[in-house]
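First comes the structure, then the notes that go with it.
The complex appears here without one of its protein chains, the remainder shown in place.
Entry: chain A
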Amino acid sequence: MATHPAPDRSTGPGRSGDPDRTTTSTVTLRVNGVPRRLTLDNRTTVLDALREHLDLTGAKKGCDHGQCGACTVLVDGRRTNSCLLPAVAHDGAEITTVEGLAELVGPAEGGALHPLQQAFVDRDGFQCGYCTPGQLCSAVGAISEAAAGHPSYVTSLTAGPPGPPVPLSPDEIRERMSGNLCRCGAYPNIVGAIEDVTR
């Protein structure tokens, strides 16, 4: 998986020039590789910045409380619930949304899909599709974490810490994907799709 260099946050977010200096800030979010300069209400989350200010509606709002995972995006390469992130605290952050997933694996010219996107289509890894962007971003993150040797609750530690990579068995996938709820119950097909890509 692509990794991103740590952003330079030494300058901090800029105060906006408008009269109401105390309630808005100007930040630059690097979204799917493109710097996007925005003046935002300090209460605006990364999720609302994407959906309401950048018209990137791929990341979904299911609960707005970090409980469902529909808003999952990659922030500096790590999967994160974007509904819990104040945008003002993420000046300079590299954000990858479902709209930018295909470009992680190469130029998305001609409408090429990320292998996980294709696997979700082939496996019917969704029904209503509302949790799907979060599932996909979460799966990309989970695969990176396993590749980096991060254990999960079900990783056996009896022989000591696992060296990278942690093999992604179905149990490992189920555990690592349990932060992303799917009310349609597409879990078996989601696990199958991730297995197809990691096998």
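A few remarks follow.
Quick note on the criterion: contacts are C-beta pairs under 8 Å (C-beta built on N, C-alpha and C of every residue); 3 or more make two chains touch, one makes a residue touch a chain; residues count from 1.
We take it that contacts and distances are computed from a predicted model.
For the chain of the complex excluded from view, the name given in UniProt is "Xanthine dehydrogenase YagR molybdenum-binding subunit" [choices: "Xanthine dehydrogenase YagR molybdenum-binding subunit", "NADH-quinone oxidoreductase subunit H", "Autoinducer 2 import system permease protein LsrD" or "ATP synthase subunit c"].
One of A:S25, A:T72, A:T97 or A:T155 touches the chain omitted from the figure, and that residue is A:T97. From the options A:L104, A:A147 or A:L181, the residue with contact to the chain not on display is A:L181.
The chain not shown here touches chain A at positions 20, 23, 41, 43-44, 48, 51-52, 55-65, 67-68, 70, 97-99, 101-102, 111, 113, 117-118, 120-122, 124, 126-133, 136, 173-175, 177-191.
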